[in-house]
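Written out below as structure tokens is the structure these notes cover.
Only one protein chain is missing; all other protein chains are in place.
Let's look at chain A:
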């Protein structure tokens, strides 16, 4: 009887101890899962990407950036990337309004050029992408979406142009604010040439971004990012109206022009080989 009782209690003890051991095992499994659960591992893969950047906010200029990139993922979390593209840019309605009204403003004969008027066009940058966060979320209740969150930093060169909204070298109609060769005063589109002072340059540009990359199937991905293009501003100060309207150079470069930021929301597609 004693032997049977001991046997029963031994079985009972083993059974009761089981959950404790199981819990320890489960903790190990949980920890391992954090490391192991990458469904997509971009490390060692080459990538192509295409993107469109829209301006988050416009002051005097607006940019719409189209670019393509190639990246190589050195690790799952680290990649090097080169991007190149073109930014279609324009003056905003506010800039046009200022230019038209300022032509007729006689009370301001000495002034400075406005800041942040450079428009970026062709550009190429190279940088690194660090994606320390790999996650997943449930989309529409039954669609698991895997993503990476990354930061991007790099630099390169870009071509810029600048059309003044203050210096008109040939005033056509001061009251109406016309400084171009339009054939109809109400039709700005009929102009083939304008007489605003314009400049161009090629200058270094720095770019930084933070974003998400959502994986779709094995090779495809969608990229959402917030990107800042930063370059040094450059404008002239102490301009004299009489001089610029006579077609003469006026004023001097600003000593501390500061930096221009173009903040874009970028929507892109990536293909991994």
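Methods note: contacts are C-beta pairs under 8 Å (C-beta built on N, C-alpha and C of every residue); 3 or more make two chains touch, one makes a residue touch a chain; residues count from 1.
Note that contacts and distances are computed from a predicted model.
A.B. asks: Among "Outer membrane beta-barrel domain-containing protein", "Phosphoribosylformylglycinamidine synthase subunit PurS", "Aspartyl/glutamyl-tRNA(Asn/Gln) amidotransferase subunit B" or "Urease accessory protein UreF", find the name that the UniProt record gives to the complex chain excluded from display.
C.D. replies: Per the UniProt record, that chain is "Outer membrane beta-barrel domain-containing protein".
A.B. asks: Per the definition of touch given earlier, which of A:93, A:135 or A:253 contacts the omitted chain?
C.D. replies: Spelled out, the listed residue whose C-beta touches the missing chain is A:135.
A.B. asks: Which residue, A:105, A:161, A:174 or A:232, contacts the hidden chain when the whole complex is considered?
C.D. replies: That would be A:105, which touches the missing chain.
A.B. asks: Residue by residue, what part of chain A touches the chain that was omitted?
C.D. replies: Residue positions of chain A that touch the missing chain: 1, 4-5, 7-8, 11-12, 14-16, 18-19, 21-23, 25-27, 29-30, 33-39, 56-57, 59, 77, 97-98, 101-102, 105, 107-108, 111-115, 132-139, 141-147, 149, 166.
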